[in-house]
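Below: one structure in structure tokens.
Here the complex is missing one protein chain, while the rest keep their positions.
So that you can tell them apart, the chains are marked A, B and C in the order they are listed, and the count of residues begins at 1 in each.
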Amino acid sequence: MKQDKQEIRPRFRDLGYTVGDLEIGKLNSITDVPGVKVGHCTIIEGNSRLIPGKGPVRTGVTVILPHEKNVYREKVRAGYFVLNGYGKTTGLVQVQELGCIESYIGLTNTLSIPAVTDALIDFHIEENPDVGISTSSINVVVGECNDGFLNDMQGRHVKKEHVFHAIENASRNVEEGCVGAGTGMSLFGYKGGIGTASRVVIEKTAEYVVGVLVLTNFGHRKDLTILGKKLHKEGMKQVTKTQHHGSVMVIIATDAPLNNRQLTRLAKRAPLGLARTGSFASWDSGDIIITFSTTNRIRHDENAATINMSIINESTKLFSSFLKAVVEATEEAVLNSLCKATSMTGRDDNYVEAISIEKIKELLES
Amino acid sequence: MKQDKQEIRPRFRDLGYTVGDLEIGKLNSITDVPGVKVGHCTIIEGNSRLIPGKGPVRTGVTVILPHEKNVYREKVRAGYFVLNGYGKTTGLVQVQELGCIESYIGLTNTLSIPAVTDALIDFHIEENPDVGISTSSINVVVGECNDGFLNDMQGRHVKKEHVFHAIENASRNVEEGCVGAGTGMSLFGYKGGIGTASRVVIEKTAEYVVGVLVLTNFGHRKDLTILGKKLHKEGMKQVTKTQHHGSVMVIIATDAPLNNRQLTRLAKRAPLGLARTGSFASWDSGDIIITFSTTNRIRHDENAATINMSIINESTKLFSSFLKAVVEATEEAVLNSLCKATSMTGRDDNYVEAISIEKIKELLES
Amino acid sequence: MKQDKQEIRPRFRDLGYTVGDLEIGKLNSITDVPGVKVGHCTIIEGNSRLIPGKGPVRTGVTVILPHEKNVYREKVRAGYFVLNGYGKTTGLVQVQELGCIESYIGLTNTLSIPAVTDALIDFHIEENPDVGISTSSINVVVGECNDGFLNDMQGRHVKKEHVFHAIENASRNVEEGCVGAGTGMSLFGYKGGIGTASRVVIEKTAEYVVGVLVLTNFGHRKDLTILGKKLHKEGMKQVTKTQHHGSVMVIIATDAPLNNRQLTRLAKRAPLGLARTGSFASWDSGDIIITFSTTNRIRHDENAATINMSIINESTKLFSSFLKAVVEATEEAVLNSLCKATSMTGRDDNYVEAISIEKIKELLES
Partner (left out) sequence: MKQDKQEIRPRFRDLGYTVGDLEIGKLNSITDVPGVKVGHCTIIEGNSRLIPGKGPVRTGVTVILPHEKNVYREKVRAGYFVLNGYGKTTGLVQVQELGCIESYIGLTNTLSIPAVTDALIDFHIEENPDVGISTSSINVVVGECNDGFLNDMQGRHVKKEHVFHAIENASRNVEEGCVGAGTGMSLFGYKGGIGTASRVVIEKTAEYVVGVLVLTNFGHRKDLTILGKKLHKEGMKQVTKTQHHGSVMVIIATDAPLNNRQLTRLAKRAPLGLARTGSFASWDSGDIIITFSTTNRIRHDENAATINMSIINESTKLFSSFLKAVVEATEEAVLNSLCKATSMTGRDDNYVEAISIEKIKELLES
């Protein structure tokens, strides 16, 4: 079985509107950060009623590659922020302590966290056969949203081969909408999924990129806000069954030389971008933001007593620009996930409709 | 010397617009929470050029009384969240550990934190002469923003008598705009200060209020957003000198029986309301949110081994309503501080203009 | 192949010494907390040189059952503290947000976290077939230490059946030493593993228990301290190869009615007990403490707007007794893991010797 409609849908910016003030990167994508790649594996199978553990399947996995080299050997500085912690993201204890990420970052459905974690352990051990033998073990970071409204989540249908497939297919061209981890997600009562966007921050002597990728699965129709305008006026009835457990994962990448504390400051701005789309971060959401910088990597085998690094002077307007970039790119990435997602029927004929692009246009022209 | 214009200005809602979906309380004020009172002391003196330590003075103090009894003897459960911690709020270490506040909450300019803290110690010792002798000492909570663009902040002109005056004048009728701690503050390049708003959350058998009071001192004109619309289009020049150090204090009160962890969850939603007015929480802001509940007070002299309490079941839509209430009331409180504030000239003839109510109307009608 | 020596070894208290001042529970075990059970599955296979992924196996899994009912349906209030976060414990994001645990708590080797998490998801879905379909998903808490010095950790030899076996064998009689997750662990250069202890806190009208279970895998010989005395004087040579990656998991249970914030305060005292055994929490340790209370459970299906509960009045000596109980029970649990563990040969003939009970006696009598 395939997705209900396979039409080509526009990104938000294709509608002729901008989000915020800053310039976008070439691809308006997290992959504008040099070296960053994203791969998806979308798993859609079965058409019948839910047989728990058997299907139907509307899920997948998305993998973010922080750079093109061995990430365990060249860890990236990282930070995170939890807006609401009704979520199961794994690996964050070590990110906080050491301020870095040493694995690819996985995204999937809630109950497939263990399978994706295990598969990423497999992948990194293949690259680093000394893990857990003559060197330390490995910390893997995987986040999730709950796609159980459309997907047989109990079935844990994401397997090792899907994760490896996502890695192999990783590229700078990021598919958006109902792909990878985003396959079965819902956003403001419409179909959601994967979205991405970027902003460029220009400094006299350098140009930095802030890229955002979101996995969207939150909100009620009456809260949806596009460029400050509500699509549904008060009292509008919910026209489809929607999930109760909203969540969003936000992955922020940059090539700016920022340390763990500074990256944590960036992470705290993503909620401001979510707010502009209408989120109030409901009690049962896992709203988790992870930030990393591709610069000043930490060499696993470094033996020197001290490490030289150059970091952004945060007492400048430049640093505030990074903060603003996060807000704007997060807002636009959410809108991209909304625009690009297509309608989908899942378990027990649960149906989530894609938003009408025409209605968005009407709203913005009003 | 007095403020430049003493005209009566409307609150935002007087313009005929609402903010969000939830109902407001009777006064649309933090004082809709039964027992909560707010008092201001506004200090405006001098007209000449800045003589550091001597004036001119454009500052004040605002005091929030959590309830009408002895707060040291009946502490209120509390939580907080720091969106950006370039701020000097005092007393938060103990709030985090014990989950309660045992003093009135003060707001003032940055350098007057010690004076206001000391005066509140005086006040509470008067009520509780055993403090530090036969019982424990006292933890006082005071927050701040930087009013140095208009005010001789070095002069630390807030004195004990001003704090006591604010307490004595505390009432349920909260003045907004350039009063108390808000006297010298700026908001999106316009005059800011004190604002308040509230939301009512209705449950079958009970009705709860969430009230918000803000001290606003942040933002650039080009970011100002009112009900989703930007007042200044891109490229608009800054027409007045503005402060570099933006900040905001948000005080959230409720009569809902929430504990420290739950109140912390509420505090984390205030940034979503700030975001809707255009904030991106610049690097040099002290954006600090303090939440308290007037229910389930902690008796200082309680000797029982266990304490009985009833708390909100947070796995309900009711709890999400509190979160939404915070977002909406924060947004509206900011707009109230903007609408009510009047133009002011301060040190070295620095001038901050009040926003034009007409221009807001035009914007919203467009 | 079996463990090198299968002699019966004493617990620390059997040597005739006490640790601290407070009374112990009947079993001097975490299972003195009514309803708490602990189950192990020990996996020892193979004798040959390490073939990564193939063995030999010196590992296992330990499961702590917070109470005898359905834990997903009756969640336990919980808190945690990370002394040093070079660790991969999963599930803590949600523990912090919601202040509760809704699964059995698993302990295993670092790379088997995904397998144990997945198996616990299986177990809890069997009990709760609505998980992820008509109700929310499930958050599973699993902690780890690195047993790679003795065990083929890459092989991830802990399987679903081992986890289920540990659950089925859970009882109030807690085996200590080289069992379950403790099978391949080392402590101060000697063999370590599982240890437990408890303290009773008596209040006029009630009696509470604080129980601790540790998984020990840290320290250097020259730091080992027993009741304040160092076993090895300065300059003592290390006589066996030891692991570089020390860690410890501490699980604290109590029947005292404590909430998330209070339980977090208890968790912060476990390091004080570790310190008394000689730990300085090295840079590469995952020293993670998880606390839960069996009282005031949170009913998953609770629909009431408010929940009544009775909690400990923490401004009493009673609460300080809980803190002291944690320190003492943690210290004794570590010593029990040391005394009970037996010598073991593992991968590549790596050998970790059990501590000599005679030498401990000599030390304490000196």
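Here, contacts are C-beta pairs under 8 Å (C-beta built on N, C-alpha and C of every residue); 3 or more make two chains touch, one makes a residue touch a chain.
Since we're looking at a predicted model, the values are computed, not measured.
In terms of the touch definition stated at the top, the absent chain reaches A, B, C within the entire complex.
Among C:31, C:315 or C:342, only C:315 touches the chain left out of the display. Among B:16, B:34 or B:129, only B:129 touches the chain left out of the display. Annotation: of A:61, A:76, A:274 or A:312, A:312 touches the absent chain (contact as defined above).
The hidden chain makes contact, of the residues A:40, A:265, A:297 or A:324, with A:265.
Of the listed positions B:19, B:153 or B:251, the one in contact with the omitted chain in the full complex is B:153.
Within the set B:76, B:105, B:121 or B:325, the residue that contacts the chain not displayed is B:121. Of the residues in chain A, those that touch the hidden partner chain are 97-99, 203-206, 257, 259-261, 265, 298, 300, 302-316, 318.
Contact between chain C and the unshown chain involves residues 21, 83-84, 222, 225, 227-230, 234, 265, 268-269, 271-276, 279-284, 314-315, 319-320, 323-324, 327.
Along chain B, the points of touch with the absent chain fall at residues 50, 52, 82, 84-94, 96-98, 110-111, 113-115, 117-118, 121, 125, 129, 131-133, 136-140, 146, 148, 153-154, 156, 244-245, 284, 286, 288.
Quick note on the criterion: only the chains that are shown with their structure count from here on.
Here the chain at the heart of the structure, going by C-alpha means, is A.
Here the CA centre of chain B is 45 Å from the CA centre of chain C. Look at where the CA atoms of chain A average out and do the same for chain B: the two points lie 34 Å apart. Residue positions of chain B touching 2 or more other chains, listed in rising order: 265, 314-315.
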